[in-house]
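Of the protein chains in this complex, all but one are displayed in their positions.
Letters are used for the chains, namely A and B, taken in the order the chains are written, and counting of residues starts over at 1 for each.
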Amino acid sequence: MGEGAQGRPGGARAARGARSRGAGRHPLLPSPAARVAPIAPAAALLLAFFAAPVVWTLWASFTDAALTGPGAARTEFVGLANFERLATDPAVLNATVLTAVFLIGSGIVGQTVLGMLLALLMQGRSPWVRSAVGGIVVGAWVLPEVVAGFVWAAFLEREGTLNRVLDALGAPQQSWLTTVPILAVVLANAWKGTAFSMMAYSAALSEVPGELKDAARVDGAGTAAVVRHVVLPLLRRTVAATLLLVTLQTVQVFTLIYVMTAGGPAGRSTTLPLLMYTEALRMGDIAYGTTVALALLAVAGLFSAVYLRTLRPEEVR
Amino acid sequence: MKPWTVASPRRAAAAAVVHALLALLAAAFALPALWLVAAFDSEAASRARLPRAPTLDNFATVATPDTLFVPLANSLWMCGGAALVTVAASVLAAYPLSRFQLRFGRPFLYTVLFATGLPVTAIMVPVYSLFSRVGMVDSRWGVMLFLAAAGMPFGIWLTKSFLDGIPVELEEAAWADGASARQSLLRVVVPLALPGLSVVGVFTLVLAWGNFFVPFVLLQTPERLPAAVRIYTFFGQYGSMDYGPLAAYSVLYTLPVVLLYAAVARLLGGGFSLGGAMKG
Partner (left out) sequence: MKRAPAAAAALLLAALPAAAGCEGSGRDPGTVKVVYQDFGAFRAADAIMRTVKEEFEAANEGVTVELHPVEAPAEDYQTQVNLMNRSASEAPDILYEDSFTINQDVEAGYLHPLDEFWESWEDADQYSEQADAAVTARDGSRYGVMLGTDTRGLWYNRTLLEQAGVEVPWEPEDWDAVLDAARAVQEEFGDEVTAFNLFGGTPAGEVSSMQGFQMLLTGTPDRLYDEEAGMWVAGSQGFTDALEFYDTVYSEGLSLDTRDMLNASAPTLNLEERMPQGEMAISLDGSWATQTWIEGGASPWPEWEEEMAFTAMPTQDGSAPGATSLSGGWTLAMGAQTADPGLAWEVMAMALNKENATEFAVRGAQIPVRADVAESEEYQERSPIVPEADELVEVTHFRPAYGEYPRVSQAVQQATESVLLGDATPEEAAAAYDRELEEIVGADQVTGG
């Protein structure tokens, strides 16, 4: 892995140079308007399909908008009523906790730690080993979400593979999807998403200059120490960016959980996206559903802020 | 730059430990997916096992136009189209973001990225209203454009860092030869960024390929549904899980993206890289 990046040595440095020198020097796109113009198609698509609906979502959370019933005919402003309900709704508290568990379990512990571990272990291994292991891990990532859901539901079934393996090892069996549904979906999502982190960290590791590590080793540092004090600090920015993306992806996982447990039993795997779906589309209470979505954004924002603060203090802009 | 290794004086022992760990992890990752061999099993169940009586009957069961081919063709055109649109729009948008100090550059990138944290389920209601106003409900074009937009934030982010890696000097040489802005973009930047752009394309395609919810809400006519929705409605509506055909369908539905991924990875020299994209 990582050959692509190595093909353009010093990529980031060259780019920074290019940007500073390029500023104001592009002879063919002299005016500011011409420079911005190419952004237009992307901006138009994003404005139409994301910005407008997001603004509508914000608006809806202050109303009684509904899919049917009186709220559908004459949508009225209800002030902060939805937010008050949000604050006292035990289902929201439950879903927020489960979302945090899901995020920490599958996104941070699962995908990030496993991804980093795999990337570290695969450094310098023969191409054969790397493509075999990498291929298997990436295979899980390429699998469509619905299929991944079916695969894991079958895997964790009472008669499924996992129970067979446990049985053979003499360990107790479980009907995983009902006894520990949140663990089941955490495992499935870690399995599915690890490849992304692995690829990001592999690429970043391949750019860590060898001289640095050699120097550290000459100083007598062991492998663990080199990783801890030399490699990881250099990867801080990559880790922050990857964690950010992983977080934004993880908090909104819907299909995988929906296919596996549909949020049950008794709400024990109902994360915020599932709660939102139930409220907005099943119950038709769009206003409250969108308010739950905002709670979800708050959770994601909180985690993002923590990463940006702890992982890149030197770059706060 | 030689890839750094975890080597130590006790090189061989360390390598053995690393290989053992890798084997263990690979086995753990492979285990759940082993169930897919049920596709070849005439008496498939939820647990993975070697088929006692290998058969292709399960494939024959699902390989009908109505169940498989039409939905796959729909997936191909909606997701493939989305990937192309995303790549094209991303390269256009990323170019100025990479080349100029735009005042709104960073905030733009972060806003766009953060907006993707809002679950798609949350915005489907307004999106549906919007689509119905412009007559795009039940239209594969509409779904294609929406999937393209959904892939855009990450696409722009990735593309920008790939373009960052292309020295401006190469472009300057083209300008000196009298190339227009369009020519220098198409003949210099795009070819050099091609590995990166194919990564963006594959990313978008893989995410769109598995997207169930968007077409589920926006499409109505059964003949227009992609495989992601078809597999769900087809196997969801008959109570008992027909594990054999389900596994066979899963295999056939997954195969195109796996092949594409493998092909692109091969073209990129055996690896699939995010390059320096994740530096933030």
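By definition in this document, a residue touches a chain if its C-beta (ideal position, glycine included) is under 8 Å from a C-beta of that chain, and two chains touch if they have at least 3 such contacts.
Because the structure is predicted, anything quoted here is derived from the model rather than measured.
**Q** Just list which of the chains on display the missing one touches.
**A** Listed by label, the shown chains it touches are A, B.
**Q** Looking beyond the chains shown, say which of B:Val70, B:Val112 or B:Val125 touches the absent one.
**A** B:Val125
**Q** Any idea which of A:Ala37, A:Val113, A:Ala171 or A:Val306 touches the chain not displayed?
**A** Final answer for the missing-chain contact: A:Ala37.
**Q** In the whole complex, not just what's shown, which of B:Val217, B:Ile231, B:Ala248 or B:Leu268 touches the removed chain?
**A** Candidates B:Val217, B:Ile231, B:Ala248 or B:Leu268; residue touching the omitted chain: B:Val217.
**Q** Among A:Val78, A:Leu117, A:Leu183 or A:Leu281, which residue is in touch with the absent chain?
**A** Once the missing chain is taken into account, the touching residue is A:Leu281.
**Q** Mind pulling the chain B residues that touch the left-out chain?
**A** 92, 125, 128-130, 132-135, 137-138, 180-182, 185, 217, 220-222, 233, 236-241
**Q** Going by the touch rule given at the top, which residues of chain A touch the chain that is not shown?
**A** 29, 34, 37-38, 40-41, 43-45, 47-48, 66-73, 85, 89, 158, 175, 177-178, 262, 264-267, 281-285
Basically, only the chains that are shown with their structure count from here on.
**Q** Can you check the complex and tell me which residues of chain B touch chain A?
**A** 1-8, 14, 18-19, 21-22, 25-26, 29-36, 38, 45-48, 85, 88-90, 92-93, 95-102, 106, 112-127, 129-130, 145-146, 148-150, 152-154, 156, 161, 163-169, 175, 180-181, 184, 195-196, 199, 206, 209-213, 227-228, 231-232, 235, 241, 243, 246, 250, 253-254, 257-258, 261, 268-280
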